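All protein chains of the complex are present and in place, except for one that has been dropped.
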Amino acid sequence: MDSELIHQIRNQACDLLESGTVKGVIGYERASDGLTARPVFAYEPAAVERLVFDETCTHNLVKYLLDKKAEKMAVVVKPCDSRTINLLLNEKQIKRETVFIIGVTCPGVVETSWNYKGQTLQARCQTCQFSKPLVYDFLAEHEPVERPKGELYLNIQEMETKPIMVRRNFWLEQFEHCVRCYACRQVCPGCYCPQCFVEQLDPLWVGIRIAPKENELWQIMRAFHLAGRCIGCDECQRVCPVDIPLSLLNRKLEKEVKELFDFQAGLNPEGQPPLATFKKEEELGFEE
Amino acid sequence: MNLEYQPKVVGFLCNWCSYVGADMAGTSRISYAPNIRILRVPCSGRVNPMLLLKCFQQGADGVLVSGCHPGDCHYNEGNYHARRSLALLRDFLDYLGIAKERLRVEWVSASEGQRFAEIVSNFTTELTKLGPRSES
Partner (left out) sequence: MKLFIFKEEVIRWLDQLLRERILVAPVQVQGSTLFQPVSKVEEIAFDFGNTTLSPKGWFLPSTEVLFSVQSNDGQPKLVPATVEKDAVIFGMRPCDARGIALLDAPLLREPGDTLYQERRARTSIIGLSCRHVQPECFCTSVGSAPNDPNHVDILLTEIENGYLVQVITEKGKALLPEALAESEETLPPPLEPQAVPVKEVTLAIRELFNNPYWERLADRCLHCNICAYVCPTCYCFDVRDYSNKGNLERVRSWDSCQAPGFSQIAGGYDLRTTKGARLRQRFYHKLLYFPEQFGAVACVGCGRCVKSCPVNIDIREVMSDLQQLEAKSGC
C-alpha cells in the first residue's frame, strides 16, 4: 500500500470536508475481510482516516454520483473511472460543478472477491492506455509503475475466429447461467434509466421469466445499449455471481465502435456519441 | 408438396419508400419468394434492435430491414441512424452466433418494385443455402 498516496487522498478529503466544500467524499476503505477494499462515504473529517487506496480498489465509484445529484460530492477516481465522469458529463447526467474529482494515478488493480486478493492485474488493467485520470480537480500521485502493455482485444479476436456454432453454443450456455440479479446493471454507471427496458410492461420486451430466451434478450440488449458508451471498467463482470464473461460481450462492441466510427467512450465530455450522430457518406457494409 | 427447407423471413419496410416499392412489385405482378412476412414501420430508423433479436428468437431464419435511400429519408435522418445502429448490430449478432448473412439491410425506393422482388428472392435463396437458424 502506498502510504504517501493515501496521505494525499486523506488530506484532500479532510480539507474538502472541513471547509464544507463538499457534503461527502466517496472513496475506498478496508472491507470486513481485512484484505480487500469496499466503497465508503465519508461525511465528517474524522472519517477520512478510513480512506485507503491499493490494488484491491476495483470499484467504479462514479456510479454513486447519480444517487447524490442534489449535493456536491467528492469522488476518488482511477483513470478508467474518470472516463465515466466524461461519459456522464457528456450525457448531461452530472454537472461538473457538483463534483470534486480526486484523481489517483493507478498502478492497476488485481482480481478480488471477498477474502481473496489475486496476484495478477485484471485483464482490463493489462491493456489500459491511461496511467493518469483524464479529468480531475486534485491528483494524488504515485511513483510511476511499469504496467504490462497488453494488446487490446486479443480474446475478442480469438472468439471471432471460432466457428459460428461454437460461438452460438458458448453464449447460449453463458446466458443459461444468468439469474437476473441485475448486479451488472446496478453497478454500471452507464445504466441509469429511470425505468430499464427489462422492467417495461408495455411494450413487454422481456418479462420476469428467468429462462434462456429472456436472459439472452436481457444480456444482448444491455450490451447494445452500452455500445459506444461502455468505458471498459469490467465491474459488471466482477460482480456477476455466476461468472458470465461480460467483458467478452462489451469489449466486442467497443472494438466495433472503434473500427466503424473511430470513437472511444469517455475521452471527451463534449461531442456526439457515435449512435447519436451520423455521416451522410459512410461505408458500413450496406452499400448499394 | 415441397418438403425442402423453407426459410422464414421477416421484413421491416419503411412506410414511405420500401413498403411502396414492395407494393409496386405486387401491382406489377412480379413474382418473388413468398417466404417473407412484411411489417410496415414509419421509418427504418424506428426499427429497434430488440425487435430483430426477438424475430430470430421466435423462429425467423432471416430478417430484412429496408428503408429509403440514404439522403432520401422521409424524416431526413432516420435511415442514417438505422445504418449505424444496424451495422453494429449485424456484427454483434454474428459474434453471438447469428450469422451476419441473416440480417439484410437494403435501401429500396418507392419505384423499385423489380429490385425489391430481386432482393427478397436473392435473400431467400441465400437463407435456404445457409440452412435453418437453429442449426447454424
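Assorted remarks:
Chains: A and B, in written order; residue numbering restarts at 1 for each.
Methods note: contacts are C-beta pairs under 8 Å (C-beta built on N, C-alpha and C of every residue); 3 or more make two chains touch, one makes a residue touch a chain.
Small disclaimer: the values here were computed from a predicted structure and weren't measured.
Judged over the whole assembly, touch between the missing chain and the shown ones holds for A. Across the entire complex, the residue among A:50, A:132 or A:180 in touch with the chain not shown is A:180. Of the candidate positions A:118, A:203 or A:241, contact with the unshown chain belongs to A:241. One of A:10, A:59, A:168 or A:252 touches the chain omitted from the figure, and that residue is A:59. Checked against the full complex, the one of A:11, A:113 or A:129 touching the unshown chain is A:113. Residue A:31 is the one among A:31, A:139, A:152 or A:172 that touches the chain missing from this view. With the whole complex as reference, residues 31-33, 36, 38-41, 43, 59, 63-64, 67, 113-115, 177, 179-183, 185-187, 195, 199, 204, 207-211, 235, 238-239, 241-243 of chain A touch the missing chain.
Assume only the chains that are shown with their structure count from here on.
We define each chain's centre as the mean of its Cα atoms; on that basis chain A and chain B are separated by 36 Å.
Of all residues in chain B, those touching chain A in their complex are 49-50, 53-54, 57, 69-71, 77, 80-81, 83-92, 94-99, 105-107, 135-136. For chain A in complex with chain B, the touching residues are 159-160, 164-165, 167-172, 197, 205, 213, 216-217, 220-221, 223-224, 227, 252-253, 256-257, 260-261, 274-275, 278-280, 282, 284-286, 288.
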